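Written out below as C-alpha cells is the structure these notes cover.
Yeah, one chain of the complex is gone here, protein chain that is, but the others are all in their spots.
Let's turn to chain A:
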C-alpha cells in the first residue's frame, strides 16, 4: 500500500506509532485477561467456563463459583493495580523529571503501606462510631494519606528551585522506608496473630486475596486517579523542559504538581491497600514504552495503563503456575523480573545519576 503523503507522519513524530501500539496493547491485555480467568490451581476445565462466558453455554456450579468469586475479582484487581502502578510510575517520573522515580523505590509505597498497617493494627482501637463511619474503606484511606504525605515530603526534600536531585530523591526514599519500617516493626510487635498473618502476606504483595468487597472501595479511587491522568499529559511534557520553561509555555506549574502528587497518592494508596507492595511495575512499564514510542505523556500514560495491567496479569498467572498447586506472592515474581531490568536501566542511565 502506498503511503498517503498528506497523512504520512512527519519525521520524528511518533504519535501514529504510539496509537498503533495502544491497539496492540489492548489485544495483549484482552489475551492476558482470558489467560488470568482460565489458568489456575483448579485445572483446565475453566477454559470451558471462560468460553461459556462468551457463548452463554451452561457451566458447572463449582466452575461458576471459582470463576465469578475468585478469578474474576482477582483479574479485575490485577488490571486496576497494574494500571495504577504503571501510570503512577510514569507520572512520578514526569513530575521529578527523572526516569528512575518509582513509587516503590522512593518510599511512596512504603508510606502507603505504613498508613495501611497503622489502620490494620490500630483500627480496632478506634471508637466504634468513627470505625463504622469508615467501614472497610479505613485501610485504603489510611494508605492514601500515607502515600500522599510521603509524596509531599519527598518532593519538598529532593526538589529545590525546580530542580530535582536524583541522589537526594533516592536517599530520601531510603530514609522514608527505614522510618516506616521502624514504626511498622513496633506495630507488628503489637499485632495479634490474625493481624500478623494479614501483615506478612500483605508485605509480600499479592492480588490472590481479591474479593468484590475489597474492590468496591479500591475501584472508584483507582478509576478516579486513572481518569485524571490524561489531564496531566500536556503539562508533564512541558515540565520536561524545567519548571520555569513550563510556566513560560503556559502551564500552571504549581497546580500541575499538586494534581500529579494527588493522583499518584490516590493510585498508589489504594493499590497498596488492596494488594500490598508490588514493586517495579512503575519503572519497567514506562521505561519500555519510552524506548518503543518515546516520552510524549499524551500516549505514555494510556499505554502505561494498558501494559501495566497486562504485565501484572501475566506475572500473576506465573505466580499461580510456577509452583503449582501452591502459589507465589506476585510481589516476588515482579521483583525477580523487575530487579535485573532495573539494573539494566541503571547501566543505560548512568549519566543521569551523575546529575
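Descriptive notes on the structure:
What we mean here is this: a residue touches a chain if its C-beta (ideal position, glycine included) is under 8 Å from a C-beta of that chain, and two chains touch if they have at least 3 such contacts; residues count from 1.
Rule of thumb we're sticking to: contacts and distances are computed from a predicted model.
For the chain that does not appear here, its UniProt entry gives the protein name "Heme ABC transporter ATP-binding protein", which is one of "RNA polymerase sigma factor", "N-methylglutamate dehydrogenase subunit D", "Aspartyl/glutamyl-tRNA(Asn/Gln) amidotransferase subunit C" or "Heme ABC transporter ATP-binding protein". Screening A:21, A:238, A:285 or A:335 for touch with the missing chain picks out A:238.
Check A:247, A:332 or A:345 against the missing chain and you find that the one touching it is A:247.
Residue positions on chain A in contact with the hidden chain: 10-15, 97-99, 237-238, 240-242, 244-245, 247-253, 290, 294-296, 352, in rising order.
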